[in-house]
Structure formats: C-alpha cells, structure tokens
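For this view, one protein chain was removed and the others were kept in their places.
Note that the chains take the letters A and B in the order they are written out, and that residue 1 is the start of every chain.
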Amino acid sequence: MTELHSTSVGPPVAHHFEDFEQEHEANMLGMWAFLATEVLFFGAVFVAFYIYRSAYADIFKEASRHLYMSIGAINTVVLLTSSLTVALAVHAGEHKARRLMVGLMVATLVLGLAFLGFKAFEYYLDYQEHLVPAFNFAWEGANPAQTQLFFVFYFIMTLVHALHMIIGISVLARMIWQARRGSYDQDSTAVELFGLYWHFVDIVWIFLFPTLYLLRQ
Amino acid sequence: MSATAPALKIREPSYINAAYTAKSWLLTTDHKRIGLLYMVAITFFFFVGGLAATVVRLELLTPQGDLVLPETYNKLFTVHGVIMVFFFLIPSIPTTLGNFLVPIMIGARDMAFPRLNLASWYIFMVGALFAIVALIGGGVDTGWTFYTPYSTGFSNTQVIPMAIGILIAGFSSIFTGLNIIITVHKMRAPGMTWFRLPLFIWSMYATSLIMVLATPVLAMTLVLIAVERTFHVGIFDPALGGDPLLFQHLFWFYSHPAVYIMILPGMAVVSELITCFSRKPIFGYKFIAFSSIAIAVFGFLVWGHHMFVSGQSIYSSLIFSSISFAVAIPSAIKVFNWTATLYKGSISWDTPMLYALGFIGLFTIGGLTGLFLATLPVDVHVTDTYFVVAHFHYIMVGSAVLAYLGGIHFWWPKISGRMYPEWWGKVSAITIFLGFNLTFFPQFIAGYQGMPRRYYAYAPEYQVMNVLSTAGASILAIGYVLPLIYLIWSMREGEVASDNPWGATGLEWQTESPPPTFNFAETPIVTAEPYQYNPDGTFTPQTTLSVRQIKKEVAA
Partner (left out) sequence: MLGLPIMPDSASTLSGSVDTLFLVLVLLALLFAVPVAGLIIYFAVKYRRGAAVNRSNAPIENFKLEVTWMVIPLILSMGVFGWGARLYFDMFTTPKDGMDIYVLGRQWMWEFKYPTGQRELNVLHVPVGRNVRLTLISEDVIHSFYVPAFRIKHDVLPGRYTTAWFQATKPGTYHLFCAEYCGTEHSGMLGSVIVLEQKDYQAWLDQNRMNTGGVIAENTSPGTQTAVTAPTQTMAQAGAQTFQHLGCYVCHRPDGKGAGPSLVGVYGKPVQLANQQVVLADTNYIRDSIIDPNAQIVADYPPIMPTYAEQISEDDLLKLVEYIKSLGSGTEAPPEMINPTGGMPQPGGSSGNQGSGAQDSGAQGSTNGDSGGSDSSGNGNSGTQGSGGQ
C-alpha cells in the first residue's frame, strides 16, 4: 500500500486521500489523538503515585532526597534543548532547508542519547546505593516498605519514559537516514509528527522531574 | 425507488475478487478485508469463550461440584470472561462492521491510516497469541477482573502472559479507535456534514473516543500488575504499603467505559436497522446522535459504582451513584426514539429487524436493572451475585451480541454479495431471543435470593433457577451455531444479492455488492440527509452524484 497518486498541486498523496492538505491534516490529528492516549497512559501512573505520595508524604519526601537532583536537572536542560533543536528542525523542514534540518535532527539525536546516558549513569548510582527494588533494595531507615514503593514508582515512571525516548531515538535515526536522501524535501509532515511526539516525551519529563525530584521539601 | 447514479458503479472486481492469494489477504490494507480478518478471529474466540460457558453452565446444573474440579471451574469462568470481553465483545462491532462500514458510509476510499489498520489486526493477533499461550500453559483463575492481591500474590496461574495479551490487544483497540476518529473527522465525502452522518457513525465515533481515552489506563494498570507479580514489590499489596482499592479504581476507570465500548456499537447498528425496516426517517436524529456522545462522556464518571461495598468512602459512593442514574437518561432517550420511529412506519419482520426489536427489549431490561445496581442499598445486597451476572449479560450478550448478529445479517449481502437464508435467519433470531431469556432471567431471581457469582458449588435452594438457566443455555447454544452454519453455506450457495436489497439510503448501499476495493468508482457527493425513507417503499439515497460528474458538468 504505497501507491501514490499525484494531484494537481503539492506532493504525491496516498491513494485514499483527495489531496495533500487532507492527508496532512489527518496525519497531524492522528498524532494528536495518539498523544491523548499517551496522556492517559502516563496519567494513570501519575495518579497512582500522587495517591501514595499524599498517603505517605513524609516517607516519600525522605526517599526523594536520595535521588540525584543534579543529574535530574542536567537531564531537564538536555531535554529542553533537544525540544528546541527538534522545533528548529521542523521549521527548517518547512522551509525546505535539508542540510540544516538534518543537522538539527542529528543534534536532537545526540541530546536524546545524552539524556539516556545520564539516566543510565543515575541508575547505576542508584544501584550502588541499593535503591533498586527487586534487585538490591536495602533501606536502613524507617518504613522500608513505603520507601520501596517510592522507588518502584520512580523506576516504572522513568523507565517507561526512557522507553519512549528509545523509541523516539530509533525512529529519529531512521528519519535522519531518509532525510539525507531527500525523502522529506517535498513533504516534511513526518518531521512535524516526530516533533510533536518528541515534545510530548519532553513534557512528560517536565512533569516527572518536579514530581520525583523536587517535591521533597 | 429512486435510481442510483450509474456513475458510482463501474463493474470492476469486488474487493473479494481483487486477488485470491493468502498473501493478498494477510497483507491487505483494504479496510473491508481487514474487517473480515477480524471477523474470522473473533468468531473463533466467541466459540472458545462459549465452550467455557457451556461447561460452566453444565457444572451449575447441580448444587454440588461434580463435573470439574474447583480449580478448573475457576479457570473456565475466567477464560470465559477474559476471552468474551477482551477478544470478542470489545473488538466485535468496531473492528468488523466498523472497519467495513465506516469508510464506505462516509464516502471514503479507505480508513485514514490503512497500514495502521492492518497493524492493529496483527497486534490483536499477537495479544490473542499470548492469551492462548496462557490458556495452554494452564489457564488463569483470577476472574476477568484481576483483583489484587489475589492476582498478584496468591494465584498460581498464568496471570502475566494473560495480562500481557490483554495489554497488547488493548493497543490494537486504541489504534482502531484512533483510526475511526481521524477517518470520521477528515475523510468524509463532499456534502457529508456532521448532521448527515448515519447514526452508526456517531456511535462508532463515541465508541472510539472511549477506546482512545480509557484503554491506556488499563494498559498502565496491567503493567503495574505484571511488575508487582514479577518482582514482588507492593504496588497494590497492603503488606508492602500498597492499596488494593487503587487497583479497583484504575481497573474500573477502564472497564466501566469498556461496557460502553461494547454497547454503543450495538446502538449504532440498531439505529440503522430500525429506520430501514420501518421505512421511516429516524425519530429525533440529533437526540440519538448526542446521546451517544453523552454516554461516552458520562461513562467516564461512574466507575466507582462497582465499589459500593469495597470500603470506598460513602460520599464517593453517593456521587458515583447519582451520576450512574444520570447516565441512564441518554440510554432511555435512544430507546424512546427507536420506539417512536416505529410509529406509522411500514414494518417488515426480516431477520435483522427481529434482532433489532429483540435488542430494544433486552437492552431495556438490562438498562433498567442497571438502575437497580445504581441504587446504593439494593446494590449492597445484589452486587457480586447472579443479579449482576444477569444484568451485564442482558447488556453484553442480549444487547451487544444481538445487535452484532443483526448487523451481520443486514450487511451480509454487502459483505459477501449473497443473501442469507431468510427462514433460517428468523429461526435462529427467535431461538436466540428465547434461549437468552431463559438462560439469564432466572439469574436475576437467583441473585436477589443471594446466590453469589463465581460459585462452583451452591446452596440447594438455588437449584431451580440454575436448572432453568442451563436449559436456556442449551437453546442459546443452538441459536448461535445456526448462523455460523448457514452464513458459511450462503457464501457459496446463497442467492446473489443485488446492490441494495433492502432499499436502504446509506452510501454503502449505493455502491456494488460486494464493493470494489476502493469502495466507489468515483468519490460520491452527499446530497441528502440519512434515512429518507417513505412508507410506500420509496427512498432518497444519500448520494446520487459523484465528484467527477460535477466536474464534467462544470466543464460543460
């Protein structure tokens, strides 16, 4: 199903669409609807976390102090910067600036990998401190069960987020390959869709960072 | 009868005859073929789930547990619930009739995302594979509700593969819903305004909203279950600081709206059938259309009515109870409007109409008994008894399955190009209606008398009702097997169907039977409201023109 037909104006369109505009709008709306699904997907685990956080406020605050706020903060900056580069890439794509677009996409990719690198390093430190539930969790202080619950949520939430990052980076790597060959010269919708997704993953982190790292006072 | 525009029909190969190889089916992006792929899959699951139900009913013929072991019984009702809910009812109408009809009804050549549509089917099948692995690996005994801490800490059965299977199938559901939403928004033919949409589309749209917004919550909940069970960390386990009620909240946040995923498509089908076989425009089009959206929206706010005795705050219970009463109003609107549609119609009793009328009756009973369950003190007595079992079977089987079968019969000529045998159709419709009532009405009584659900053995005073129920189930089973046989038979032997055997107004009837791969030879222009039927048999189809004709005329 990759037969394309050309209409009088604009780039080739898949067979079942009338024109480029219809296809573009459908794709954009499709991504927005997918992100709505994602909001509810993350929403469920956020709700669960906040319910326990209100039940065990002091314990969760204490547990939060064992996270590395500095790494979280660096990662926040890294991700925000990647959001900027991806936004600029979309902009470059709309203006048919292929080289600039590819460059910005590569920058986004590098920043995304940097985020994962920092995150992995942080997990390593957590492991060293025996904070990984089910593997080596050991807690000297009071209320180990509830403290472990905090770390269970910390790992589930950041790992699901990291999984979204990994999917994003894989897609991006393939798209960079395509972009170099000029696949998006006529129609940069795909870059635009990727931008939406990447911003969403970024926003999830913007919620995760204060939820896990900052609400410790 | 108005003539349909010949320009819309150019005898090109139908979607069935476009190609015959297995590859042409398994790699198709044609929404109609994908609809049929789903139909084969869910029919299989319907009979697997039905088989489990048969053994359950036979076990319950006597008060003692004498046919299977209690472990086996628990696995059987779990298999029945999981398969029927996640692998039959939720995909049933949206993925089969919805897939087949949504693009045609709005005058599109395909779904907005055909490859995603095919991917959804494969995702569904992978989920189904996990479910089958879980069954072969020993089954699951948690009930379809997976309540913690039983499911995470106590059950020794294949909970994780089953949870993964449901999770994966859930993504299929999300993508199907997403596809339908975008298709309805962006793929409508010229002239197909929102208020010219057939009510089928309105209901499918409402269903899809629920699929997209509720299913991810279930997905995350199942992830949490799998993590807790695998790593023995206490997300919902009170011994480790967790709260089992949180699981119930998350589960029902999906699973109550999921009930509307099952029933709204049924309402979608019935709105089409009632008006066509009454030869009358639908009564109160906008009220029916908006009631679907209202059901979808309110459906998200009532999940706590499953938890009136769970230990949740009584003030929460009050709020959930009041909203649950409110959600009955849009359902009532539909029933009243369908009934009013019959008034001064010209009513034929063809098989699809029998199913539709049966649907209204059973849905009325199912809906009204839902109000019993919304009434707090009555719910305290009957929740988790056979009263609840009877109630939701009236909705999910009596209503949803009847509508599904009615829809299959109605659109069978369009799908297969052949007519089903009418006499056998009527026999099976009546058999199913009678068998269903005999199976499930006694369960209301057993429930009010206090017989708890999921009981392998029960107190002797409930035996009368259980014998009636099992007797009804045998009749029901015959009723279900009949259509399977004669529909398959009719694919080769049935009378060849005309393009519009019912004289219906929808766009799907203005193209060929079966339709060509891209549905219409040319993009149709919608020129009329839906359901312009007259009692004398005449009607105004929704389209008599195509885009190319208009262009030609303009050029001339």
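Following the convention adopted for this analysis, contacts are C-beta pairs under 8 Å (C-beta built on N, C-alpha and C of every residue); 3 or more make two chains touch, one makes a residue touch a chain.
Remember, it's a predicted structure, so these values are computed and weren't measured experimentally.
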| item | value |
| --- | --- |
| Candidate in contact with the missing chain, chosen from B:Val40, B:Ala457, B:Ile478 or B:Val496 | B:Ala457 |
| Given B:Val133, B:Val378, B:Val467 or B:Leu482, the one touching the chain that is not displayed | B:Val378 |
| Listed residues B:Val82, B:Leu97, B:Val269 or B:Ile282, member touching the removed chain | B:Ile282 |
| Contacting the left-out chain in the complete assembly, out of A:Ala142, A:Leu163 or A:Leu215 | A:Ala142 |
| Missing-chain contacts mapped onto chain B | 65, 70-71, 74, 141-143, 145, 147, 149-150, 153-155, 238-239, 241, 244-245, 278-287, 308-311, 314, 317-318, 321-322, 325-326, 328-329, 332-333, 335-337, 339-340, 342-349, 357, 360-361, 364-365, 368-369, 371-372, 374-378, 380-381, 383-385, 445, 448-450, 452-459, 535 |
| Missing-chain contacts mapped onto chain A | 55-59, 142-143, 145-146 |
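Rule of thumb we're sticking to: only the chains that are shown with their structure count from here on.
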| item | value |
| --- | --- |
| Centre-of-Cα separation between chain B and chain A, whole angstrom | 34 |
| In the complex with chain B, residue positions of chain A that touch it | 1, 14-18, 22, 25-26, 29-30, 33-34, 36-38, 40-45, 47-48, 51-52, 55-56, 133-134, 143, 145-146, 148-149, 152-153, 156, 160 |
| Complex interface listing, chain B residues touching chain A | 29, 103, 108-115, 174, 178, 181-182, 185-187, 212-217, 219-221, 223-224, 227, 230-235, 239-243, 246, 250, 253, 518, 523 |
